[in-house]
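Shown here: the complex without one of its protein chains, the others still in place.
Every chain is named by a letter (A, B, C and D) in the order it is written, and numbering of its residues begins at 1.
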Amino acid sequence: MKDTPLCNCERDFLLKAIEEKKRLDGRQTYDYRKIKITFGTDYGCCFVDLGKTRVMAQVSCELVAPKDNRPNEGIMFFNVELSPMASPAFEQGRQSELSVKLNRQLERCLRNSKCIDTESLCVVSGEKVWQIRVDVHMLNHDGNLMDAVSIAAITALCHFRRPDVGIQGDEVTVYSPEERDPIPLSIYHMPISVSFSFFQEGTYLLVDPCEREERVMDGLLMIAMNKHREICSIQSSGGIMLLKEQVMRCSKIASVKVSEITELINKALENDKKARKAGGRCGFAESMPQERITALKKDKTAVEMTDVSERANEIVQKAEALPQTVPSPVVPVPGVGQVGQGPQNTWGLDEEEDEEDSDEEQEEQVTKMEEEHSENKEESRGGEVVEISDSEEEEVVILHPEKPDRTPKNTGSTSHQKVAASSKKRTKK
Amino acid sequence: MPTDTKRVRGPEVSKSPSLYLSKPPVVLPSHGPRADGRQRDQVDVRPVFVRCGLVSQAKGSAYIEAGNTKLMCCVYGPRETERKDETDMKCGRLTTDMRFAPFSCPERGSWIQGAQEKDLSLMLHESLQPAVCLHKYPRSQIEVNVMVLENSGSVLAHAITCASLALADAGIEMYDLVLGCSIQQDGASYVVDPSYMEESCSSVSSENQGCLTVAFLPSLNQISGLQSDGEMTEKTLTAGVRTCIEGCYKLYPVIQQALASAVRKAAPPPSES
Amino acid sequence: MFSTLKEKVGEVLLPGDEFSFDTDDTISLTEHVKPEKVVCGPGLRRSGDRLVVCKSGVLRHKQPNLFWIESQQRRYVPAKGETIIGIVTIKSGDVFKVDFGGSEQASLSYLAFEGATKRNRPNVQVGDLVFAQFAIANKDMEPELVCIDSSGRANGMGVFGGGGLLFKVSLGLVRRLLTPHSEIRSDLDQLFPCELVVGMNGRVWVKSSSIQQSLIITNLLQSSDTMTASQRQQLFQRVKQGPL
Amino acid sequence: VHPPCFVQPRTAEPLEYHRSFLKENCRSDGRELSEFRATTLNIGSISTADGSALVKVGNTTVICGIKAELTNTTVETPGKGYIVPNVDLPPLCSSRFRPGPPGEQAQAASQFIADVIESSEVIQTEDLCIERGKLCWVLYCDIMCLDYDGNVLDACIIALLAALKNTKLPEVIINTETSTPEVNLEKKQSLHIHKHPVGASFCVFDDSILIVDPTSEEESLSTAQLTVVTDEEGQLCSLHKPGGTSLPGEKLQECISRATTRQREIQKLVDKVINSVKTAQ
């Protein structure tokens, strides 16, 4: 499906607005949209709303064999799914340029920055390590997916707990959460991506572009940074030329934004921890905005069970009685059987004939045998190929070279070669 | 992590029990009579069973069984081409697809089409194309699908025969039938229509070794496809081709007969249905 | 049925809800000279001897006998005679292809503009906005747009859009904006003077004296879909008094 | 059964054509509404497979080949083996299927067969364990349609059941010294078949008429399809109706009754064919 095209007046208007330092939703140049972080019922499940952009991250783990060159390290795997739900332009199962870009950037941001202690994920050196998988699903695309993805991924990793394992000898036991408390990952720092979009060859700059702003931008600069102001990755795209000062200014802005966002994440994690400790319900059901008129919730309700069993009984008893006998199948030759008199199939057009004049068939086979023998003689003399069947009706066509030790049983099996893929094999045993 | 998400998945790795046999498998002798009693160095092909028009949904179909090699072929079309480029406007397109059922070989195969299958499909295509009057089917394509149900050697040769039979059954105009035959050369001696074991267990040391498959148009007396693997002297190769042609001529009456009876069967106009 | 339908006007109905023709209908046949006919608008369908609701929304009625379901749908389905805002996507030969947010693009002949002849082609570029009317719109044919009315006049239609902003609202809101004495429109008029083009396909174009004002109107309209009249008036009041 | 005197042209108005027969309580191929096509079973035809069966229901032809391989058990299920069923609908079997990876119908069929195996417990995966926590069998049950004329699911279940009954696994001993498995091809054992699930598929025409064992034409014109799988004890293993027009409980009951009879018919067929091979040896 195609995205709605952008019309000229929209483009002109947006660029003019940016010149006047105005944005569609009334933000200032360096403002982020409202960031909302919520958690699912599971550990390691996190939703991030960035204005109308919405993504979900889920962390999962699995015991696998480590990579050969790193026998003592766990494996990190990232997958950003551009679900068609997020935008009509996204197609399922197709690796688009955007999805490659997002996946790369997330890997650079979280794996290459070594923010996670992968050595602590080793269970048995060289044999079993934890593979941590981060799936990030786009739910609604209203621009700046990357920042939303990076916030969701790192928050989900912080929130995640893996099961505890015990090692006795070479036996590895994975404990359920009831047996032993699951263990959080050890995370050194939290890199967060901040995106800047540039307009008019870099003259104007906006933080956190929305979808329409992204469509008119000239270039994009993504800076991944942690709260210690360490830059984890810088990526510019769109082919714009940036001055050193511009990059420096962006990194300064990024450091402010990153510390704000980090604080927000920590607060969200803290709140969730409290809620879980208090034993309150948490997760998606709780995060549903009940004040909205588009939302409604209903408490646990009992289903009325009056006359349910009566009704079931009635239907079962009314049912027709089953016939006492079922037709007996016909087994013309070992390994083949047939039941039913419905229409015949194209595979056995002459099976009906077979049944009707099976005696004849037998005779035919006998004659065939004889013919075969005589032909065998012929063949041994002349080495020529002769078709056995002279009957007009006979379908089986056999090229029969010399085979003196053929038993009658063998011929028997050829007769049902009419049923394709016959059971010749048995006779060979 | 590329995984096949469109099939039910089993364990990551599994191995055939034949790798753990307590007794080593019997190695075929490279001289003397063959395992199935046929003669070496003679045009001794396996008995074949052929049948046309089995598949109700296909325009034309054929089934062939030679020894334990069982394969079937369905032909669909001519129908409108999916890809439209210049060449198709005047001349029809022939597509071939040859596959092995996962259970068709001693070792379980994958569902995903491998290089060997693609190679065979191509070879099949090249062998059939000269025989089909494609200029009679402009802007259309004819699809040939071959499925190997059991591989007991010489699959390509039999696939060619089976496919040409199915094309004929589909009523596609052809210059001639195409028949396939293959030989396995092993030093000085050779075997015609080799079985799977004979194909795979050839002795490594000796020279002049290889496998040859010939696609042959019997009434035109022309060769439409030739594939040879391994190393053979020029003399052996020409002799081999001659042997294969001889083998094809042995098959010819059987194929003709099968086709004739299928035509005869179709001759009375089908009642109602 | 007429009476049962009338009873339900203003109520929320769901797909599958039914009204049957019989009962009072037979009576009406005998009592009245003309049998009451019901004209079904969007969301209502006739199925055999019943009238079935096929969209969720509020049942509306217009004298004498028009009934339809008003919903907050977003995707537009073209109907003949409706005017829409389209975006020109392709210029090919004698026709333009126009995206109007439906399931396929509509065609717009270059002759379907006021004063256009074979020599005098209208100046239309890819990416331009057109305000046009459906001349052909049914499920089995390619929709066709024109920018002239039956007498060949532009009547407000044609290429437009310099300096304004285009945005999307729900189809329900568009219909409310276009009703003869629209409250939302009059509320808006009290706020700022502005140019407003409203397409039945949910697209609205606005141009005001400043970019700031255009943006405010955009945001106000987009949020008024889920507000009651009083909530909306309060909001407009606040904006008016606010430090702008 | 005589076709009605006025018959709609089949290709122009296929639905009307079929309706004209259904009005007379019969079908275009002369069957009654609740009549199956002739069902043929042929076992052990593929020598390269450990077990195989070819099933024909009318024109519909399905082949199932079973290959057993050895693999390690997992940490989560140390005492279980694997059954991996896959259904393929290759372009060979009908012009409606395109080459390439399996489409939705083939994938849904694979999942359905996997569900039937699990629900009916035709084979218990515990039986496939050779040594707990170490080695087990994996049975690859590859089912392929060779001619698609409707009702493949029923044919697939029969083919699978017969192929499983035809399967023989060689004896495997784990050598205590080298701790590698040793396979003895001379000693082979049949699988233990716990249940005999058999399916019966139906089509709904015009929201109300039920027909059994639909052809591909009937399938494409119907408004709903359903498959009922029962075992020899009359228990249901699956009531699979992936959507379509709705049916009341009474109609479903009719289908179940028909399916129960069908189960007995087919079990008898399978048993008889399996026995015929045993006695022939």
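Here is the rule we go by: contacts are C-beta pairs under 8 Å (C-beta built on N, C-alpha and C of every residue); 3 or more make two chains touch, one makes a residue touch a chain.
The criterion applied here is as follows: contacts and distances are computed from a predicted model.
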{"item": "Candidate names \"L antigen family member 3\", \"Exoribonuclease phosphorolytic domain-containing protein\", \"DNA replication complex GINS protein PSF1\" or \"Exosome complex component RRP46\"; UniProt protein name, chain not shown", "value": "\"Exosome complex component RRP46\""}
{"item": "Chains in view touching the one left out", "value": "A, B, C, D"}
{"item": "Options D:V75, D:I209 or D:L236, residue touching the unrepresented chain", "value": "D:L236"}
{"item": "Touch with the omitted chain, as defined above, among C:R45, C:K62, C:R121 or C:R153", "value": "C:R45"}
{"item": "Residue of C:S3, C:S20, C:S103 or C:Q234 in touch with the missing chain, whole complex considered", "value": "C:S103"}
{"item": "Chain not shown, touching residues in chain C", "value": "10, 12, 14-16, 18, 43, 45, 47, 52, 54-58, 70-75, 77, 102-105, 139-140, 171-172, 176, 226-228, 231"}
{"item": "Contact set of chain B toward the excluded chain (per top definition)", "value": "3, 5-9"}
{"item": "Positions on chain D contacted by the hidden chain, ascending", "value": "104-105, 107-108, 110-112, 114-115, 118-121, 223-224, 226, 231, 234-249, 252-253, 256"}
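Just so we're on the same page, only the chains that are shown with their structure count from here on.
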{"item": "Joint neighbours of chain D and chain C, given as chain labels", "value": "A"}
{"item": "Chain B-chain C separation of Cα centroids, rounded to whole Å", "value": "64"}
{"item": "Chain centre separation in whole Å, for chain C relative to chain A (CA means)", "value": "40"}
{"item": "Between chain B and chain A, distance of the C-alpha-averaged centres to the nearest whole Å", "value": "37"}
{"item": "Sites on chain A at which at least two other chains make contact", "value": "345-347, 420-422, 424-425"}
{"item": "Touching two or more other chains - residue numbers and ranges from chain D", "value": "29, 45-47, 59, 61, 63, 147, 149"}
{"item": "Chain B contact footprint on chain D (complex, rising order)", "value": "3, 28-29, 45-49, 52, 59, 61, 63, 65-72, 74, 82, 84-86, 88, 90-95, 99, 101-102, 107, 110-111, 114, 138, 140, 142, 144, 146-149, 170, 172-173, 180-185, 216"}
{"item": "Complex contact set, residues of chain B against chain D", "value": "4, 6-11, 13-18, 20-23, 54-58, 68, 70, 72-74, 76, 79, 97, 99, 101-106, 108, 111-112, 143, 145-147, 149-152, 272-273"}
{"item": "Parts of chain A lying in touch with chain D, wherever the complex brings them together", "value": "63, 172, 174, 311-312, 315-316, 318-320, 322-323, 326-329, 331, 333-348, 351, 416, 419-426, 428-429"}
